[in-house]
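In this view, the complex is presented without one of its protein chains, the others remaining in place.
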Amino acid sequence: MILRYTFKERIVHWVAAFAYVYLLLTGLAFYTPKLYWLAVVLGGGTTSREWHPWAGLVFVAATVLMYVMWASDMRITEGDRAWGRAIGHYVRNEDKHLPPVGRYNAGQKYLFWLMFLGGVLLLISGVAMWFTSSIPWSLRWLRHWAVLVHVSAALATIGGFIIHVYMGTAVVRGGFTSIVRGEVSEEWARTHHPLWKR
Amino acid sequence: MASLAATFGRGAMTNGWTDIANADVILAMGGNPAENHPVGFRFVMDAKRNRNAKLISVDPRYNRTSAVSDSFTQIRVGTDIAFLGGLIHYALTQNRYHAEYVRLFTNATFLVTESYAFDEAAGLFSGWDTAKKAYADKSSWSYELDAQGFAKIDATMEHPRSVFQLMKKHYARYTPEMVSRICGCKPEEFVRAAELITSTFKPDKAGTILYALGWTHHSSSVQLIHTAAMLQLLLGNMGIAGGGLNALRGHANIQGGTDCGMGYHNLPGYVAIQKAGHQSLKTFIDAVTPKPLRPNAMNFYSNTDRFVVSQLKAFYGKAATRENDFAYHLHPKLPESAPGVDENWSWAYIFDHMFQGRMEGLISYGMNPVSNGPNSRKVLSGLSKLKWLVVAENFEQETAAFWKPNILELVGKKPADVQTEVFLLPAANFAEKDGTFTNSARWIQWKWKAIDPPGEALADQEITARIFLRVRELYAAEGGRQAASVTNLNWWYSNPSKPSMDEVLKEINGWAIQDIKDEKDPKTVVLKAGAQLGKFLDTRADGSTLCGNWLYIGCYPEAGNLTQRRNTADPSGLGAHPNWSFNWPANRRIMYNRCSADGAGKPWDASRPVLSWNGEKWVGDVPDFKPDSAPANTPAGTHDAGMGAFIMLPEGVARLFVPGQFAEGPFSEHYEPVEAPIPNPLHPSQSSNPAVKPFTTEFDKLGEAAEYPIVCTTYRLTEHFHYWTKNNPYNMQLQPEFFVEIPEELAKEKGIANGGKVKVTSARGSIEGKAMVTRRIKPMTVGGKKVYQIGFPIHWGFLGKGKQQGSLANLVTPTIVDPNSFAPEYKGFLVKLEKA
Partner (left out) sequence: MAGNTLELKRISASAAPPPGIRDTPVLAKYIDTTTCIGCKACEVACQQWNDLPPETTVQIGTYQTMPDTTANFWNLIRFSEFEDAGGFHWFMRKDQCMHCGDPGCLKACPAPGAIVQYVNGIVDFQQDQCIGCGYCMAGCPFNIPKLSSKTKTVYKCTMCVDRVAVGLEPACIKACPTGCLQFGTKEQLLEVAAKRVDQLRESGFREAGVYDPPGVGGTSVVTVLAHADQPELYGLPSNPSIPLAVSFWKAPLKWLGNIAMIGGIVATAIHYLKYGAKHAHGKDS
C-alpha cells in the first residue's frame, strides 16, 4: 500500500468537504424557495443564515491550507494540456489512450483551481453580503455584484463538486478509500497516476 | 403690539390664522412662519394650493419659508424699515395704492401742525434737544385742531401739511437705489418684489403680512411694524379677508399673557398701569381716557371708566366701594425714578435693576432668564446679587442652576461667592393642567388637562395661590407697608389654595354684582345680579359689575364657557368658524372689518365679503363698528363717510402719522441697528435710533465694525421649543448641537469646513459650535462695502440631553432695547468669526 494522502491532508479535505456540504445545503435553501426546507431541517432560516458565513470562513480556511499543501502539485503542465485535449478518452474510460499523469490528472487539477478560485470569489462576495449594511449607498453596485458573483461562483463550484463526488465515489474505485484511509494499492497508483511515485 | 395698538387701536394679529388662506399675496418678513409656526403655515400653503397665492419671503437668510416661496429677497439684518419705506415710496409713486380706502379709513386727510418738521440731513424730527440728546418736546408731532378740538382735514389730501403729502415727502428718499444701498438687495430685485407686494392695491386683491420676532427684536421694532401697517393701509389690505398685519406670536399663549397684563406698563385688558402722579381714581381715568379727535369717531375708549372700575372690583371685591373710589388707593402705582420719569420694569430693565443691586428677590415662572434674556452674563451677575430666587419649572434649567460652577464661571465667580438662596419648584406643564391658550389669532381656546403632573409638580395657579395665602397670613399677622393692598385682595375661589381655572375664567369675563339696568331705559333689567357679562357695555362704572379683563368679556357669558367650543362650521366659507372657541374682541374674527366695505357699505371684493350694510345693519362677521350705524352720513368719497372705521382710536381712522406716541417720531425712519457694519446711508451723523438709551454697566459693551465686522442674527428652529425641548431626546435627535450658519465665501476666507468647529465673538462674549456652511446666506454689498452675515439658533445651553456644552446664544447678544416696546435687539448685532 502506498500513502496517498497524509493524515493532515485528509483532515483538511474533510473539513472543507463538510463545510462545503453545509454551505451547499444552506445556500440552496436561500437559492430557491423550493429548497428552503433544507434550512428548516438544518435548524431554521435564521440559524442557517447565521452559520453560513462562518462555515464559509471554515471552507475558505481549509481551501487556503489545501493551496499551501497542494499548489505545487497542481501546477498545470504541458502534459496536462495534452491530457485535457484527450479528455474524451477519459470520459469513455479509455484511459490507455491518455498521456500518463502524475499525482493528479488535469481534471483533478482543474477541479482544484475551480474550487480554489470559486472559494476566493465566494469569500469576497460573501463578505460583502455579510456586511451589506456597511457598504455605502454610493458603492451600491458592490451589493448588487456581490449577489451575482456569489451565486455564479457557487453554481460553478457546484458543477465541480458534482463531478468530484461522482468521480471520487462511483467512477474511480479506491479513490474514496484513499481520502478516508489515506492509502492506495500500488496497482491503483500505477493505473491512475503512473508517473506518481516513480 | 405697541405699534399695532398705536396704529389701529388694538395690539394683536388683526385677522387670523384661518384667514391667511384667503390671501392672494402673502409677505413673510420679520418672521419665518414655516419654521416657527408650522401648524398655522398650513393656511399659507392652502392659499398657494387653492388660490394660487404668491408667497414672498424677505429675510436675511434663505430659510424654510423661503424654500416654499415664490419669491425670495435677501436683505441685511435690521434694514426692514428701509425696505418697507421703499415699498411705500414705490406704491405712492407708481400709483399702486388704494386711494379711496386711504381717504376713507386713514388719517391721510388730517392736517399736521405747522411746527412739525423732519431734518433729512440730520435724521431727526422737530423737537430734538441737541444738548439733552432727546426729544424734549413732542408737541409738534400732532394735528392742527379746530376750535372744538377736532383735527382739521383736507379730503383731497392735497394740502401740503396733510398727512398724505408729508408721508409722500418723507418716504421720497426711499428709492429702489437707496433701498439697495441700505438693504443689500439689487434695485431690480427690490422692484420685482415691490411689484408683487403692491399688486394687492386693487380692491379685489388681498395681501397679508406675516411677521414675528424678526421684526419685534430690533432697536426700531415698533417703528418697523408701523411702517408695515402704513403699507397695508395704503394697499387697502386692513380689515379685509386675506389681508391684515398679522403678528405671529412666539409662544402658544403669549397673546394671552399680553392680554392679561404681562407687561409692567399695563393691567389686564391693556388698561394703563396707575402711575405715581395718578393720585385719585378720577385723575387716573381722565389721564387714560382719550378725547375724540373727530366728530364721527366712536372713540370706544371713552368707556375706560367702566373697565377700570370693574377691574378694581375684581381685584378688591367687597373692599372696593363707591365711597373709597373702588379701593383705588390700594392699587400699587408705578413709581418715578426722577420727577416726571416713570420707572421702567420691562425685561432688560428688571435685570439692570437687579444688577445694580436694587432687587431682593425674583420669582421666575415658565421662563429661563439666563438663557432667554439678552446678554446672559449680565443676567447671571444680576441673579448672583439677589437674596433669593424662586424658579417654578418643569425641569431644572440654567436659571435655577445659575450658581453651579460651570455656569457661574461665565462671570468669574464661584458658588461660594454667591449668597442667593434658590428654590426650584416643580411645576406642571401645559398638558398637565386645565386652562386657556390665547393664540395669535386672539382665539381664547380652552384646553383640558391631558395627564397628571409627575411627582410633586403643581399647576402654576396652585403654586401662586399657596404663596399668596401664606404672604397674606403674614401681612395679616405682622402688618407692613401697604398691608391692606394684600389683605384686601379678592380671593373668592371655592378652593383658595387651588383656584379652579373655570372660576378664574369666569372672573376674567366678569359678572353683574347687582341687577344691571338698561342705560336708556332704567326700568329694564338687562342682566340679573350674579349673571355673567355678555358684552363690553354690560360693564358699569358704578361698581355694579366685576370684570378681570374687559377685553375677554363674552368668553364666559351666561351661555357657558365659550372657549370650549369646537364647532367647525364655516357659514361664510372664508374660514371664520364663528363657533370655534371665542375670539376677542366680541368674537370678531377679523378686526377693523368695517374697512372691508366701501363708503356705501358694499364689500370691496364681492368674492370675499366680510361685512356689508344691508340698509339697516351690518351683516357678516361681528362688526367692528356700531352695528346699526349707516355707512355714509355724508357722500362717499369724502373722509366723513359715516362713523370712523377704527372705533378704538380717537381719530376714528387708522394712523399713518402717529401723533406723539412713539419715542422716535410720528413717521418711521430707517435707523441702523445699534451695532451696524456701516454708518446709516441716509444720515451718517444719526446712524442708529436716537431714542435708544443704552445701558452703561460693565456688561453692556458695544462693538465697532472695525473689530467685529460680521453681522449676526439669532433665531429659533422648528425642531425645538425655546430652551425646553433640549430635555427631550426626540427633539435633541432632530437638532443635536448648536451650530452657526456661515456663507460659503466667508467659510472659505476663514478656512472653515462644513461641520467643523467655529467660535463667534461679540463685545459681550463668545460661543462655540459646529459650522454649517451654506449658500442660503450670501455676502452682500451695503453702503459700498462687502458685508457678511451669519446666524445661529438659540436652543442649547448647559442643562439637558445630548451635547449642551454651554452654547448659550445670548452670551453674545446686546442689552439694547427698543425705546417703545423695550424688546431687546436679539436679531442684529456685530461679531467676529474664527475657526475653533
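For clarity, chains are labelled A and B in written order, and residue numbers in each chain start from 1.
Just so we're on the same page, a contact is a pair of C-beta atoms (placed from the backbone, for glycine too) under 8 Å apart; a residue touches a chain by one contact, two chains touch by 3 or more.
This structure is a prediction, so every number in the text was calculated from the model and none was measured.
Engineer: Out of B:Asp342, B:Glu719 or B:Glu768, which is the one that touches the chain we can't see?
Structural biologist: Answer from the full complex: B:Glu719 touches the omitted chain.
Engineer: Which residue from A:Val41, A:Leu155 or A:Val180 sits in contact with the chain not drawn here?
Structural biologist: In the complete complex, the chain left out is touched by residue A:Leu155.
Engineer: Pick from B:Ala247, B:Leu656, B:Val773 or B:Leu811: which residue touches the chain that isn't shown?
Structural biologist: Once the missing chain is taken into account, the touching residue is B:Val773.
Engineer: Suppose we count only contacts with the excluded chain; which residues of chain B make the list?
Structural biologist: Per the touch rule, chain B residues meeting the hidden chain are 34-35, 38-39, 41-42, 44-46, 48-49, 52, 62, 64-68, 70, 72, 718-719, 729-730, 732-739, 754-755, 770-776, 802.
Engineer: For chain A, which residues lie in contact with the unshown chain of the complex?
Structural biologist: Given the touch definition above, chain A has residues 29-34, 36, 39, 45-46, 48-50, 91-93, 95, 129, 132-133, 137, 140, 143-148, 151-152, 155, 158-159, 162-163, 166, 170-174, 185-188, 190-192 touching the missing chain.
Rule of thumb we're sticking to: only the chains that are shown with their structure count from here on.
Engineer: Taking each chain's centre as the mean of its CA atoms, how far is chain A from chain B in angstrom?
Structural biologist: Here the centre of chain B sits 82 Å away from the centre of chain A.
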